[in-house]
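Submitted below is the structure of interest, expressed as structure tokens.
Only one protein chain is missing from this complex, and each of the others stays in its spot.
For reference, chains read A and B in written order, and residue numbers begin at 1 within each chain.
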Amino acid sequence: MAIWDFANPTRFVRLVDRTLPWLVTACVIAFGIGLYKSFFMAPEDYQQGDTVRIMFIHVPAAWLAMMCYSVMALSSLGTLVWKHPLADVSAKAAAPLGAAFTFISLITGSLWGKPMWGTYWVWDARLTSVLVLFIMYLGLMALWRTMEDPIKAGKAAAVLTLVGALNLPIIKFSVDWWNTLHQPASVIRMDGPTIHPDILVPLLVMALAFTLLFFTLHLMAMRNEVMRRRVRAMRLKAAAGPRAASATAAPQPAE
Amino acid sequence: MTMNPFDLGPHAGFIIASYVTTFGIVAGLILWVLIDRAKQKSDLADLEAQGIKRSAATSQDPASEETSG
């Protein structure tokens, strides 16, 4: 079962139709267990009290924010190197999801920070890197939106995604460096060296639930994108229809 | 150890706000995906009603003309 088996969009859509019910079920079950565990089972943290419950959505969201960028970077490689026809569909569908999860992790991070640090926002290395990541997601989405031709937009976005992937470690490193320069060692560490199993288990279950949610939404958004391109191709064909001989001069319909 | 989930301590507002915001954003994503799907489906149906066939690139697979699900 190679990845090229899904190169045919029709076959891909059929596969999504078949897997989606299972994914949705697994996702709902994982969220049920995760939410139950995080509210009923997990004890209060001796230091952070009940606010530790924010961690159960904050950490998985932050994990997804990074994983989503990896998915996009891999898809971009797929676009540029292997020229897989679904790679840019995958990258385009992932961008809004990544932005949303990054936004969730920023919001929950600052809601967690208020009781912990006494302020909604600190220019902490981690928060700052995530904010930069958020701007990059939005920039990529803007690039996708402004380009008419999905193939060209896909290639441009792929170049930018890969440059961003090269740049993210550099940003992380420089923000860390900048942070130690300006705030000498007064930052509260959010993750202790050891996490109690009662907290770790719900955290892992929630991370699994969020990951399943991401893949569910990603597949659905990819299916939408495949359909959108089909509609676009059909409209172009319809517009060129009356004088099919001169099909190269097809006018672009408004989307 | 079970505990009372409705007593969230002094910072209950922040916890509830986090969960509500997350729920709102996730619900927004799900709605966006579903509405987008409905729109693409109706667009496809419109175009097919006008008698426009799928482009030649994908029509080698005639069994899949209708989308299932």
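What to note about this one:
Assume a residue touches a chain if its C-beta (ideal position, glycine included) is under 8 Å from a C-beta of that chain, and two chains touch if they have at least 3 such contacts.
By our rule, contacts and distances are computed from a predicted model.
Entry comment: the absent subunit's protein name, as recorded by UniProt, is "Heme exporter protein B", drawn from "Heme exporter protein B", "Ferrous iron transport protein A", "NADH-quinone oxidoreductase subunit M" or "ATP-binding cassette domain-containing protein". When the missing chain is restored to the complex, the residue among A:7, A:28, A:74 or A:143 that touches it is A:143.
Per the touch definition above, the residue from A:34, A:109, A:164 or A:202 contacting the chain not shown is A:164. By the touch definition given at the top, chain A reaches the unshown chain through residues 80, 132, 135-136, 138-139, 142-143, 146-147, 152, 155-156, 159-160, 162-164, 166-167, 170-171, 173-175, 177-178, 181.
Note that only the chains that are shown with their structure count from here on.
Centre to centre, using the average C-alpha position, chain A and chain B are separated by 15 Å.
Interface residues of chain B facing chain A in the complex, by the touch rule stated above, are 1-3, 5, 8-12, 14-15, 17-19, 21-22, 25-26, 28-30, 32-34, 36-37, 40-41, 43-44, 47, 50, 52-55, 57-58, 61, 64, 67-69. Residues 8-11, 13-14, 17, 20, 39-41, 43-44, 49-51, 53-54, 57-58, 61, 96-97, 100, 103-104, 107-108, 111-112, 114-115, 198, 213, 217, 220-221, 223-224, 227-228, 230-231, 233-235, 237-238, 241 of chain A are the ones touching chain B in the complex.
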